[in-house]
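Left out: one protein chain. Kept in place: all the others.
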Amino acid sequence: MRDANKTIKGTMRNVPIMEIKNIVLRFGGVVAIQDISFDIFEGEIRAIIGPNGAGKSSMLNVINGFYHPQDGEVWFRGKKRAAMKPYQIAHQGIARTFQNIALFKGMTALDNIMTGRFTHMRKGIWSQIIWRGAASQEEYENREIVEKVIDFLEIQHIRKTPVGALPYGLQKRVELGRALAAEPQLLLLDEPMAGMNVEEKEDMSRYILDVNSEFGTTVALIEHDMGVVMDISDRVVVMDYGKKIGDGSPDEVRNNQAVIDAYLGISEK
Amino acid sequence: MSADFLYTIEVILNGLMAGVLYALVALGFVLIFKASGIFNYAQGVMALFAALTLVGLQEGRVPFAHLINAVFGTHVHNFEWTLPALAAIILTVFVMILFAICVEKLILKHLVNQEPIILFMATIGLAYFMEGFGDLMWGSDVKKLNVGLPQGGSFWFEDLTIGWAAEGEKFYGMYVDVLDVWAAIIAVVLVLVLTIFSQYTKSGRALRAVADDHQAALSVGISLRMIWVLVWSISGFVALVAGMMWGAKSGVQFSLSLIALKALPVLMLGGFTSIPGAIVGGLIIGAGEKLFEFFVGGFIGGATENWFAYVLALLFLVFRPQGLFGEKIIERV
Partner (left out) sequence: MLYREVGEFKTSYSEDSQTFPIRFDKYRYFFVLIVGLLFVPFVINDYWAGAVLLPFLIYSIAAIGLNILTGYCGQVSLGTGGFMAVGAYASYKLMTAFPDLNILFIIIISGFVTAIVGTLFGLPSLRIKGFYLAVATLAAQFFLIWLFNKVGWFYNYSASGMITSPSRSLGTFLITGPDATPAAQYLFCFLFVFLLAWVARNLTRGKIGRSWMAIRDMDIAAEIIGVNPLVAKLSAFAISSFYVGVAGALFFSVYLGAVEVTEAFSIQKSFIVLFMVIIGGLGSIFGSFAGAAFMVLLPVALKNLLVLQFGWPVDIAAHLEFIIIGGLIVFFLIVEPHGLAQLWNLLKQKLRLWPFPY
């Protein structure tokens, strides 16, 4: 359990970086998200949990622009966000990973992570055509940042390996690396530990905690593994059938009867 | 009725007839696409190859005669016999089944789980191979195909329609090729047979199961490779019918495989997974391109049939990517 009142890099807690207000998302007749509101504070690790089909992934997809809600607002850094395409949202400083790895299979681990720097590279097409000078300079500067990410995730040895040839756990790590390379203000992780063994989960948890404490990155994650979620997150939103049924610190959520009933099944007590 | 109106009807009628032939080739595409997700570019060349084989067998030509003569310095060309049309057709069906088995063994087996676009390019390679192979086997001269279907205009229909024009208008009756009418009838029969096959036979049910859900079909014990051979054989048969019609109409030659390209826009219009779509798409393209040529073509240089179908399909695609009857493509994130 982490201290909910600590400060990170001088930023006081409880400043919302993102506010979700009354989001409603429907697919035809199916209601995926029903009037959900919550906020994400700057510098915290925020978890969204819930049983299968609760609408967690849909929520992430709303945040990073794949789905456009029928109703409700998303506020980012104190401003209401207009309907945006995913790539525009990426330029705002929101990065994410996917439940089933979405790496670029034809590229090496290094190139995959380099793509994460896309939003930070500004040189136009003409300087890229000439390459020598401006464009190569920019490339090497960004390469340096990418190498830091690679060091951080301890994947130096697979730099030049095509990602398709990597084992699952390492692919997950490369995908995290791609998101980190973007130096995001808000990092969305969709089941970062799905399909991992205990050891890999511990590694991944450590990376998430380190990212949060070392770089001060705000993290919002979806996870199935209750144990892990309770250990690493500051606050937890619980969803069930598209509705919010709980919100608060891990302890509060753990003791919330509605959550226990919905998520863990009606208890025998 | 005014003559202009009657001419328009005639144009539509002939367009629809041509459309039936497009639909026939498109049908072969749809069958393979439904069962295996492969966009078989070689369907047109299969029609050409089937027609070549049919003519070759019927006339008793020696396969690879050119090559044999070149290598051994001989002068073989024809066997001493010719085959009746029906026997040649049956033999050609066997050749197409053999072809399906080869395709499965040599190509498809090795490309399981590849990206659709890789499979598409592989069928382009196959088309090239078949073009060369067919010509090498039977020679590249333009061949006449005669399986006993009647040809020429229908006088009966011309006489019937001549009376429709108003008094004093110059109209000499509508021209309809009897062969086209036969093609339409055969197409209808073919679709009926295919429907009955897929609804009431065991293989047909397996085929539909695979089209519906590969994984599920595999898990109930349907052999995917068997299905592929089956569906390529059926498409080979459809190709033979299409090749026969076209061959009878305009001779068996290389350009047949290019005309078959027209089936692609037909599919764009009708959707890749729908048999009725292939037929309606074919009819729309057939009638549409003739009408466009009739009304607009004259002002802009003519020969608009070359591109009308493609541009129509392109515009259509941009606004309705799944085609008229195709299932809506939903992308999951």
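Every chain is named by a letter (A and B) in the order it is written, and numbering of its residues begins at 1.
What we mean here is this: contacts are C-beta pairs under 8 Å (C-beta built on N, C-alpha and C of every residue); 3 or more make two chains touch, one makes a residue touch a chain.
What you are looking at is a predicted structure, and each value in this text was computed from that prediction instead of being measured.
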Could you run through the displayed chains and say which ones the absent chain touches? A, B
Which of A:35, A:139 or A:231 touches the missing chain? It is A:139
Out of B:142, B:226 or B:300, which residue would touch the omitted chain in the full complex? B:300
Contacting the left-out chain in the complete assembly, out of A:34, A:99, A:119 or A:185: A:119
From A:31, A:107, A:209 or A:260, residue that would touch the chain that is not displayed: A:107
Full-complex touch with the removed chain, picking from B:7, B:120, B:164 or B:294, is B:120
For the chain that got dropped from the picture, name the residues of subunit A it touches. 64, 66, 85-87, 90-91, 95-96, 98, 102-107, 111, 114-116, 118-119, 121, 123, 125, 128-131, 135-136, 138-140, 143-144, 147, 178, 182
Missing-chain contacts on subunit B, rising order, are 39, 66-67, 70-71, 106-107, 110-111, 114, 116-118, 120-122, 124-133, 135-136, 140, 258, 261, 264-265, 267-268, 300-304, 306-307, 310-311, 313-314, 317-318, 321, 331, 333
